[in-house]
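Only one protein chain is missing from this complex, and each of the others stays in its spot.
Right after this comes chain A.
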């Protein structure tokens, strides 16, 4: 395919448009059959277990690059390939490349081998299925039951409510067959319908987390086997659950390492991303977190001035932004406007996260656990109290279905989280 692509480029350069067109068609055919191949592999991961991990990893990895690069030829969206070459956030959802496609096979192929940023995720998934799967039942493949199983597995690992994006990422990190957020949304509605039709027909349900208004928290998934306190979401709960997610994932990776298994790049990448947002991990590894131009580092001001004038505002102001507001000129903004040059205020990262992302080892799981626990301690008591209060009210006010799925969930189900 690379040879074909080279030909096309040459042809275009020489303005041989007819030749280029026919070459392109050929390339597309080649890619199409390649994708079909990929889809076939995807849906039958179990049969692939014979070969060594390296092979697996290579194949879909190449696929990513190719499907990614082919995008500009076949669609109007210029970016998928740009994004796919980054440590992209899209790893967490179906990236722009996937959900734009109506064609199931194509989106599966992209989602499997080529989702931007999922680099190696699916690949790793295929081989790691062997490593991780035995605990779960691998036989359903990507059937609705399989999706349900996978979602449950991801939730069980972290033990706290999570957004679909997070479930998708965890699932990839666990090395299971790729999931899409849309599948999860369907599943969620299905669970509620099933419970309301025949309560307790299943041993567990995927259900809602409850807000303090006792409605289903937007976008969060939980398991019915958890105590209500865990499914209640107070103001600090998103943070607490985020920290717990990081701890559980780190512990899981540590366990794998102990057992002599190599965690997947997707798992490392996810842990890196979580770790990046937990204070105390970057510094421990000897880097400031790349905001040298602010007057104080992170955590520099741990007490807030009770009612002093402009706490934070001034102190945190980045030099360079100051005074721009008074620059005369009718149309320029006070900031990043043309006049601001090299000493611009934008904090420049020193690349620490990239080191995480690119490095094969990622952050040290033990360090992540320590740092996350340290912050968790700060929030734990307040969060537990708020959750207990919500749970108490839910027990008093709601029938069982309401406790599981929240009040007014039917209208909510139709709404997409913004």
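Going forward, a residue touches a chain if its C-beta (ideal position, glycine included) is under 8 Å from a C-beta of that chain, and two chains touch if they have at least 3 such contacts; residues count from 1.
One rule holds for everything that comes next: contacts and distances are computed from a predicted model.
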item	value
Per UniProt record, name of the chain withheld from view ["Oxidoreductase", "Phenylalanine--tRNA ligase beta subunit", "Secreted protein" or "ABC transporter permease"]	"Secreted protein"
Residue of A:166, A:207, A:369 or A:394 in touch with the missing chain, whole complex considered	A:166
Touch with the omitted chain, as defined above, among A:236, A:253, A:369 or A:390	A:236
Residue among A:251, A:375 or A:389 touching the omitted chain	A:375
Absent-chain interface as seen on chain A, which is shown	76-79, 82-83, 86-90, 92-93, 95-96, 100, 163, 165-166, 211, 213-218, 235-239, 241-242, 245, 274, 276-277, 279, 289, 291, 294, 296-308, 310-313, 315-318, 321-322, 324-326, 330-338, 340, 342, 344-349, 353-354, 375, 378-379, 406-408, 411-412, 414-415, 418
